[in-house]
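One protein chain omitted, others in place.
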């Protein structure tokens, strides 16, 4: 919420430009659900938005503890929204632990909505409060709405005859109702959704609707403290089109299904569940009628190996995982590289090393993706920048894999995977076709015959008469495809594998500048999920008159042909990354440009302010 | 053999400065054994030497085929020897396939010793000869010794009553006898060795000795063609000391045993066999009385995990493998990094990617070692340059692992692993002590308490009362060691892990210059097994008056503190590597120095001439 | 050995808040362990819990002993290293049906055949709890989960049958909430020198609630549970009058009722825990038609792997004397340059 003195609309609602709300409560409080419903309602209301769900690693940690706090942040505005927001304007804290964990992020003057019913001595103690924050001045300087939601919910759903436990579960809907009122949102979609969801338990549906309505009515009727009114956020000027909200993992799954259709090939998806990649498997498991076969393997190695087997047999082989699983797949990636089979590997990165922080985000698998295998083992690496881009990049990955007969890694991360954004839905008819040529002709065939332009070997599908052949992980003769231990041949094959992957750059678009000029004092070079924060920080800096541009790399390996030339036109290069400096080293190694790192490894996305500060610091350096 | 006009000694033997001999024959012809015996005899004769065994990947490929050819090259001289030599002066070819594969490496004028008995039509065909090379001019320009060794051997061992098959097996000893005569070597050690080896089969021992002697006698009595005489290679001026031949894998194994003694801790070695690393396991399996426990695990992952478990329990945990196995161990390395346990990982590199060429050498796992894991997962990487250095580096790895509580990777390769060189045997009493401090005091204990200087966490051994604690792969609280998903804490821990590993550089020697000045026109920067070729090429270039120095990096990560400063004092930097350019990229990324690659990936070591050419090219560039 | 003061349950409770969902079967297993260890005379300092990844694998954090929460599926390998490095430790492995039988199946297989002296507890809830409910290798065909919306089609593994096929030398089965028998099984596992494998049926109220109800509910327990005891007839039922008879030729097993059709107790087979084939048959018994077998299905000790490693090392030491590095380096051909 921007300024203290606010304009109002005809109905007396304060007009706001942009708002950040964070829902926070116990894992069992249904905050993700409330957040997601609020997101839908906000999208329908025509705002642009970005979201950031932040779960605990425990399935359902003991109630009331700080490590069990689950959060969902949404940023929505009448202009375009690039990040879920640095600081919440509104914090919903369903219990003391939620307050404890989140209050520090709320700027003074922010609105804190509290469920006082949960501020029991037991809960206060579990949250680590020695005194009651409602009483000890902790909340001084904030605007607060202290409501015994628990009590009000029980009263509201009483007529529906639910037990206390079930009744209390509706707290999130009560709060949602209140927020719908505060931010002028329509309840209808949520009401309909509840009816669908609880089709088999109409009593639950009605109880939840009652809670939703009760929250809304509370807003309408209760005397709200001064400084709190009903807000209106005008529609954003999104470009024309048909929109929906999409998360990165959904978009990846749909992109794969679309790629199968574009290539007119079945998709085989072998995967082993792992946070935050699992939902790609879940989504694809429901798309069997799109020619998608999903296979939950016994581990990550079997998953990638099954996908390699499927690729050998002539379909689109795909596997998906997160960091620890990627580490396990390295040897098998080498096999796909040596046998030059098309393969798509999705890595939804999480905070590491080792098991690390499974539900937190990071970009620390770039090195592993580009260089983390035995031997010289080049492959292609892509990185979509937003949830929506995941769709196009899944297709692009399949295209490259099939066109060049190579494994392709797509790097997403926990932030993109779970974060939602309005997405302009493409038309299938507008998507680029993918052409696949299976070898049919036995004359002169050997499996390592190459397309002279792409250097792709020809793909001969088992079942084709006359093309019987054997491939494997041993070095192959350039000319015959048989096993070869010849020295010159190994040199030639190593060079060929490298040249083939480098050659992919010929089919890539040139690197463009995402914001600003193609030369200047500073290029801020990002990749992946940091897009929004960098974009916003660069825009801000440019508004301040600084000569700064945003260059966002999406083709991580090989990199766009013109990237070196482009970067050379900047005095300085700053590379913000959610790791200890990986792209920055690749840029320095490849181009010998004096790129400087701006690193963050807290498991959280960049705040815009952090990048803004980095820009100022970079420009200030002598 | 150097010049056509040659000096002779008092006994009329031609005096040579240096000779390169290559033994080549079928896998079943015992060439490795002949080579090794010749090596021992040469060492005893006081020459410096280097060897290069080159096996086929097949266990025992069908007799007579080119892919079944096994080679062993030895370079020995009266001066110091750095490489096994670019080109053989003498080629022993036991069959047509051996000739076919190896003749191209022999310069005109070289001596080719042929077993004509094996030049049967069948063998010629298997070798791919359409005409008999003994007759068609193929050997024009070479000096040849054409001997029906098969027949002579049968005659020689006849009195010992062996079957033809067993008798023919002694061919290698017959040839050895001839070479002993040619190069004035003493037969006694080989005779003794045969008696020991065949202690239970005296008939075989005597038959082999008879063959050895027959070869020698043949030399003494037969009319050798002109241009072939008996040679004498004066003793080399090795520095004072007690010497032995040692291969890299032996030296690694012995170094680990010595490290255990120095640290006064048992050594636990968990490994899964893989070429060319297996012999480390084999050697250590015989060292149980050194407090070494070996464990052949079910796979590479179990191997490293068992070593991690052993390290947790308070002993020196070690694992060893080659590239494909390294790829599998990545996830578990992350666990050792996160739990900050001491661990030594030996990677005896081979030619990749994937299964690649298992018996060929390469240096293509550097990226994988430094950066090939999920998350930001720093560890220490070392690379001995010669077989002999493997001993000291095994000890150094253990020292760093224990002092810093970190995994340490030692990168060797197939060339170092199997190549032998005379090694000045150290005295145990002169080796550096390794101090280990186990935590004993329960007061104020938590597992992540750190030494303020090294940042090593304290090592608390199960079995110690009062230090019960839990560790694991999830992020840990900096202050308490408990699980933590806190954002600031993850940042701090990530930074701490990186700082700890970087801090290891404080305990490392500064980078020295291996040959030449500490400034100049060109620094040739190498690592690992390319040492000899680079050293010799640089010496040669310096003799030609070029301003070139050899800088050989042995601490790959972190790199020596002064490396950047040192490299900055050179105009140009050339980085010869047996890969597609890995150290060169790390140097560019770290120091932004314009290092240029000189790559080779043929599975074979560099020839001196290739590096010499690289030096000339680098200096010639504008 | 010194005799320290007697420990109690509380001594084995760590200071970490337990982070399982309310009602999770893991709580009962944890309680049984904390109660049993003092009874066994185990010490905190000599006890190590090693686990993989999963809800079940959080177990070590809650035990006030040494503990290592490793990576997914690898606990048996890590535990092997711990035990070989220090055989004096009591090493327990806690794993789940996913951790131990999916990604970790190979390590489990090999630790069982090697017979390293560990106690391995597999919490079998027939689901991947931690990753939110995908089916596991023990899930029954037809399981509808996020990854199998039309029902799973993989034939499940039977953990005890698998262990017996892997040449395990101690195989037992228990139930999360049967805490007293759980204590007895822990005790038997602890006493057995070698790898002791214990499958524990565990309820996951969040993702697979009631999976075991048909076996574990109090009202059906006596009819659906067959608790075996070495040397005792294989009897079950409220009145312990139902039993297993190995029919003609011994290849078929059938349920008989004593007193019906002339069946007497003599017809009922007697449990022989050293008979692997019998154990295999018992492991496979399933509803409907048969009760599920519990208790020690198989136990036939052999020297443990760690003991034999120790013996070989000691033997080498005796034969060769304490290794001398200088002698080692000077073995074989050496020469001196002066």
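The letters A, B and C name the chains in turn, as written, and every chain counts its residues from 1.
We adopt the following convention: a contact is a pair of C-beta atoms (placed from the backbone, for glycine too) under 8 Å apart; a residue touches a chain by one contact, two chains touch by 3 or more.
As the structure is a prediction and not an experimental result, all values here were calculated from the model.
For the chain that was dropped from the view, give me its touching partners among the shown chains.
Checking the complete complex, the chain left out touches A, B, C.
Would you mind spotting which of C:281, C:296 or C:325 touches the chain that isn't drawn?
Considering the complete complex, C:281 is the one touching the chain left out.
Would you mind spotting which of C:14, C:57, C:70 or C:106 touches the chain that isn't drawn?
Spelled out, the listed residue whose C-beta touches the missing chain is C:106.
Can you say which of B:67, B:198 or B:445 touches the chain missing from this structure?
Of the candidates B:67, B:198 or B:445, B:67 is in touch with the missing chain.
Looking at C:48, C:121, C:166 or C:228, which makes contact with the chain not pictured?
Of these options, the touching residue for the absent chain is C:166.
Out of B:150, B:294, B:361 or B:374, which residue would touch the omitted chain in the full complex?
Of these options, the touching residue for the absent chain is B:294.
Could you please point out the chain A residues that touch the chain left off the display?
Counting over the whole complex, chain A touches the hidden chain at residues 40, 43-44, 46, 189, 238-245, 254, 257-258, 261, 266, 268, 270, 287-291, 293, 295, 297-299, 301-303, 305-315, 317, 331-332, 334-335, 339, 425-428, 461-474, 482-483.
Contacts of chain C with the missing chain: which residues?
Against the missing chain, chain C presents residues 102-106, 109-110, 113-115, 137, 150-151, 153-158, 161-167, 246-247, 249-253, 269-270, 272, 275-278, 280-281, 284, 302, 305, 308-309, 312, 315-316.
When the complex is taken as a whole, what residues of chain B touch the one chain not shown?
Within chain B, the residues that touch the unshown chain are 58-63, 65, 67-68, 272-275, 278-279, 281-282, 285-286, 288, 294, 296, 298-300, 324, 354-355.
In the analysis below, only the chains that are shown with their structure count from here on.
Chain A to chain B: how many Å between their CA centres?
46
Taking each residue of chain B in turn, which ones touch at least two of the other chains?
Residues 331, 334-335, 339, 472-474, 483.
Quick one: which residues in chain C touch 2 or more of the other chains?
53, 71
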